[in-house]
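Notes for the one structure printed next.
A protein chain is absent from this complex, but the other protein chains hold their places.
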Amino acid sequence: MNDDRPQPRKPFRRLLLTGAAGNLGRQLRGPLAAWADVVRVSDIAPLGEVAAHEEASIVDLADRAAVHALLEGVDAVVHLGGISVEAPFDDLLQSNILGLYNVYSAAQKQGVKRIVYASSNHAVGFHPVTEVLGIDAPLRPDCLYGVSKCFGEALSRYYFDRFGLETVCLRIGSSFEAPKNPRMLVTFLSYRDFIELVRCSLFTNRVGHAIVYGVSDNRVKWVDNTKAAFLGFRPQDSSIEFEAMFPVGAPTADLDDPAQSFQGGPFVLAGPME
Amino acid sequence: MNDDRPQPRKPFRRLLLTGAAGNLGRQLRGPLAAWADVVRVSDIAPLGEVAAHEEASIVDLADRAAVHALLEGVDAVVHLGGISVEAPFDDLLQSNILGLYNVYSAAQKQGVKRIVYASSNHAVGFHPVTEVLGIDAPLRPDCLYGVSKCFGEALSRYYFDRFGLETVCLRIGSSFEAPKNPRMLVTFLSYRDFIELVRCSLFTNRVGHAIVYGVSDNRVKWVDNTKAAFLGFRPQDSSIEFEAMFPVGAPTADLDDPAQSFQGGPFVLAGPME
Amino acid sequence: MNDDRPQPRKPFRRLLLTGAAGNLGRQLRGPLAAWADVVRVSDIAPLGEVAAHEEASIVDLADRAAVHALLEGVDAVVHLGGISVEAPFDDLLQSNILGLYNVYSAAQKQGVKRIVYASSNHAVGFHPVTEVLGIDAPLRPDCLYGVSKCFGEALSRYYFDRFGLETVCLRIGSSFEAPKNPRMLVTFLSYRDFIELVRCSLFTNRVGHAIVYGVSDNRVKWVDNTKAAFLGFRPQDSSIEFEAMFPVGAPTADLDDPAQSFQGGPFVLAGPME
Amino acid sequence: MNDDRPQPRKPFRRLLLTGAAGNLGRQLRGPLAAWADVVRVSDIAPLGEVAAHEEASIVDLADRAAVHALLEGVDAVVHLGGISVEAPFDDLLQSNILGLYNVYSAAQKQGVKRIVYASSNHAVGFHPVTEVLGIDAPLRPDCLYGVSKCFGEALSRYYFDRFGLETVCLRIGSSFEAPKNPRMLVTFLSYRDFIELVRCSLFTNRVGHAIVYGVSDNRVKWVDNTKAAFLGFRPQDSSIEFEAMFPVGAPTADLDDPAQSFQGGPFVLAGPME
Amino acid sequence: MNDDRPQPRKPFRRLLLTGAAGNLGRQLRGPLAAWADVVRVSDIAPLGEVAAHEEASIVDLADRAAVHALLEGVDAVVHLGGISVEAPFDDLLQSNILGLYNVYSAAQKQGVKRIVYASSNHAVGFHPVTEVLGIDAPLRPDCLYGVSKCFGEALSRYYFDRFGLETVCLRIGSSFEAPKNPRMLVTFLSYRDFIELVRCSLFTNRVGHAIVYGVSDNRVKWVDNTKAAFLGFRPQDSSIEFEAMFPVGAPTADLDDPAQSFQGGPFVLAGPME
Partner (left out) sequence: MNDDRPQPRKPFRRLLLTGAAGNLGRQLRGPLAAWADVVRVSDIAPLGEVAAHEEASIVDLADRAAVHALLEGVDAVVHLGGISVEAPFDDLLQSNILGLYNVYSAAQKQGVKRIVYASSNHAVGFHPVTEVLGIDAPLRPDCLYGVSKCFGEALSRYYFDRFGLETVCLRIGSSFEAPKNPRMLVTFLSYRDFIELVRCSLFTNRVGHAIVYGVSDNRVKWVDNTKAAFLGFRPQDSSIEFEAMFPVGAPTADLDDPAQSFQGGPFVLAGPME
């Protein structure tokens, strides 16, 4: 190949970030600049200002041809795209099921080596709050959105077993500036820890098909990443600093309230939507 | 209550059988007559002669309104409908994903109590042939069809956890008159054992969300139903009587042939189709 | 030692059977005759006709001195005594807790080598009917009677770890001539199998502190004795022959009925009594 | 509702502390003041000075009527009462078995929501010192006192499964100002950590029936609370600061000394007492 | 290739049987005739009459050059050679350690595809007789001979992971015409079942590196082959027919007798020899 360009100074030549206009996507655009010569950002929503090292692309994930074009020349993908809350099934079908298939089908065709996939703790949210889940806990989706994430974990497993396309499934908890309610004291993932988790997922030499919980080092734990320690993710933050925001009362009386009894919290009652 | 109608003589008032025109559906129409006053049979293909106790209905599972009508007045469902081999994703999306959602959504609305769901051993077919899988083995789909079955197991789990709608997921092996190749000596499920498995799944008083492998009592075993013994399924048949059909040679040399190394056999190489 | 007596012709010199006047005790008096030169039988109720090889003793297990006398010169004990249904706590306290302590305390003092202890499936009856329990399943007593059996399993464990006094805890299901209701099709233990289970428990050379479920080879299984296979218990009978007594209907609708949902059946609602 | 009373300023309206005159009870009376408007303290021994927010009550736990009166109007209980060392069985029977039943029976009748129950590491003390126990380790009581704690764990499990009355079983190690011997370097629980453990047990929104080891963050560990991390207990102290008190010699030679070989230490030889 | 020879009529072209002059080797020479065109038999002892289809070879396994010659042109090996009882370490070192390395090293060089390796239950004989071992039980050799079998299992694992050379490790119990003592009622493997086990090990299409216990379907079980069911081994015989040879007495009193307490029986006291 006749390639006059100077060799890349950064680890990746081109990374793709989908869902780049969303809450978490916006957190990643900065850090990605240090990891790849070119960062291709995509979303169905406007992407704002585009930096010199970025390629921006408005894409509907359900549009197969567009997705195949989007994956061209990409080394690895951070796939945050699609719907991340409970939604009518037909919407999830388009973005999280068909859309995800389009991403994997295109990635395999284009020779992409790895996808960091935003799964969710809602894939296992119907486990009770009195258990601590390992990464091999049985799937217990707590809403149709959670079911769509179970689909994604199964699809990506298949692409790894069949084609060697590696995936890290991030079962992200609640990643915001700060917890918004007492439950989020348990599921909180700081932005800094989120970015570190993505970094580990991209740079660990081998990941196979991995599952890891995306939570900070909070005091109360419903999940246990021991078996994912090969990723080297060590959260730096904790929701402990936010505990005073939610003064603790006596436990509420109603043992039969699913939103209090299951890890998914209010999501367990959110669906299905019409 | 003043109810002048004669009481039903059979355990179920109305059972729905989807996929009734298929290979396994045809095996069940006879036995179902003994279990329900009315058997509603449906398929996208012609259903043949309709018996007096049957209600026949040609339905595309992707047609939500038609599926909701189909589920009206039904006590329980044996859901064999949809695609049961590797197929292009867009076809699986319609029949096995959207179609299945339509079935569960309608069942929940109509107050159906239980669904016997034809899952498949292809949901776990990427496990090697040198392991014996319990019902809690991690999902390892071996093709996109298998991925669609993983979706179904997750969706039905959700409907049980959320609404108490019970499901037995039958991970059916190879159910034919006789095994067609050496691999099927391991995965063989006789028609008689298949019918018994459906009977157990319908009549066991409580099933919750259960998973069970559909195999006869074959000599070689890749799966172990110990943890599903509460269903009371005891296969009566075995592929041993067919072993002479496939004279055994020395093991083939190629350890790298996935079709020989994984439980899914040739399915592991079948997909994805375009 | 100068011992002119003829050597015993039977394996044991003296066996003690407590609860000998009860339903299961009566089944054992015959077989025990073949296993020991002397069979000491005791109960709080009348013991009927006493055979030549028997020593009969009316004993209240809560009477420590009487129990110590009862254990004198005994090689091994089959302890069926005490209450075997839900009862007011104060009654259980006397017969199943204090009474059991008296038996173990006396046995240890008298150098008894082994006790076959009638525990109960009600020690684990709050597990759901959709699980299959190994012998290491967590304790889930379904009534105060079940709690008293958990006490007995812990007490006997202590006497083994501390003094080497061996115990086999028989978690007996429903041992009658025939099942009395549909649930007993699952928990049925024929008299013949019960006797065989006691025989295995007495004659296996080493048992340590063992737990084993007392059920026949019924079609539906809630328990799994694989880890107790060193006892050599192989049931010969099955409730299958009684299945026709209880015609199966469609599953009942009420998922919230504990008596249908848990292995303990109606026991889960029986206690506590006043 | 027309309720003129000022709303309580503290999370609990009324907490009951049993065993309040004992070593650990005395540690808790101060902290409880901050958690409840009224703290009812009870013991069989004199309770010392009674604070303004306290209600004091001398109660023998074996006195059922007195215990029922004691539980009236109580939100939650910290139950430290009863005997906490090896003792004659008849004493344990009164205080730790009958007494505990009285507490649970009364709590259920009075609508108490939660009990924090002082179990003990002596419920599992016959495990060897070369194992690390999870909260699901099999029961191995090392003395009759330990057997009485096994009874308590089973009884409280029953009340949770049957009535939804929640319990946290604290398997407390050695909670003193400082370790008193080398073994206590492993089992040490500082007073501060003990208080924090009770706090977590009272304030975690849902606990179900939980088991947790009460040990500080000591260097050597025989127990592992990973599966109880939903309680949020993070010890702040460690016996490391006391290690110099017990200069380490070469390991002693006698592998057959039970007091050196089992986690229960000298307790394994303490019982049974007459 | 110009190969005028008629194609082989039997599954294997050439099988090697080592230890062919031993007790079990002699049982196999007949059956092997049906499985291979040529059966190469070897031993350090005289091999008796040599059949037309046999190639006989007196080889000391410690003689590397001789072993490499022995493996030439072989498809698969049944390796029964070496010492099969407790022996001085220096003897085991030559035949079971150096000798085994020679076999594997030569097999790998010669392109042999599979070795059926006579391991032993003495690799796990220091487990107590009150446990039932799966094929993944931790190694607990009960003598130096057992240690040499642990070496063999590790060495063969390495050759599989490194070179794909498959091995089935047969943990053979007591294979004789009939049990010789009460312990052998548990460990008995009939000659017919032994031959069937070797047949399964040779003919199963893929075995990877497998471990399986060689015992008949005896009444008492210390081992459980569930996880090896992919081999299709179903014993036809049982020691039940021999039970009358060993009248059962009361259990012997001495819990501290290792020969009674551990699965290895008298082997646990046999070594080390000088």
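Letters A, B, C, D and E mark the chains as written, and numbering starts fresh at 1 in each.
Note that in this section a residue touches a chain if its C-beta (ideal position, glycine included) is under 8 Å from a C-beta of that chain, and two chains touch if they have at least 3 such contacts.
Predicted model only: the values in this text are computed from it and were never measured.
Undergrad: With touch as defined up top, name the shown chains that contact the chain not shown.
TA: Among the chains that are shown, those touched by the missing chain are A, D, E.
Undergrad: Which of these touches the unseen chain: E:Ala56, E:Ala69, E:Leu139 or E:Ile195?
TA: E:Leu139
Undergrad: For subunit E, which positions touch the chain that isn't shown here?
TA: Counting over the whole complex, subunit E touches the hidden chain at residues 89, 93, 97-98, 101, 105, 126, 136, 138-144, 146-147, 150-151, 153-155, 157-158, 161-162, 268, 271-272.
Undergrad: For subunit D, which residues touch the unseen chain?
TA: 128-132, 182, 219-222, 224, 226, 248-253, 255, 260-261
Undergrad: Of the residues in subunit A, which ones touch the absent chain?
TA: 11-13, 75-76, 113-114, 164, 166, 202-208, 210, 226-232, 234
Keep this in mind: only the chains that are shown with their structure count from here on.
Undergrad: Please flag the chain sitting at the greatest distance from subunit C, going by CA centroids.
TA: Ranked by distance of C-alpha centres from subunit C, the top chain is A.
Undergrad: Could you pull out the chain whose C-alpha mean position is farthest off from that of subunit E?
TA: Result for the farthest chain: D.
Undergrad: Identify, among C-D, B-E or A-B, the interface equivalent of C-E, where equivalent means over half of the contact pairs coincide by residue number.
TA: The same interface as C-E is formed by B-E.
Undergrad: Determine the centre-to-centre distance between subunit A and subunit B, using the mean Cα coordinates as centres, and give it in whole Å.
TA: Roughly 32 Å separates the two chain centres.
Undergrad: Using Cα averages as centroids, what's the distance between subunit B and subunit D in whole Å?
TA: Whole-Å distance between the two chain centres: 50.
Undergrad: Taking each chain's centre as the mean position of its Cα atoms, how many Å separate subunit A from subunit D?
TA: From the centre of subunit A to the centre of subunit D is 41 Å.
Undergrad: Identify all positions of subunit D at which a residue touches two or more other chains, and write them in rising order.
TA: Within subunit D, no residue contacts more than one other chain.
Undergrad: May I ask you to sort the chain touch graph into line, ring, star, complete or other?
TA: other
Undergrad: Check the chains against each other and report every pair that touches.
TA: A-B, A-D, B-C, B-E, C-D, C-E
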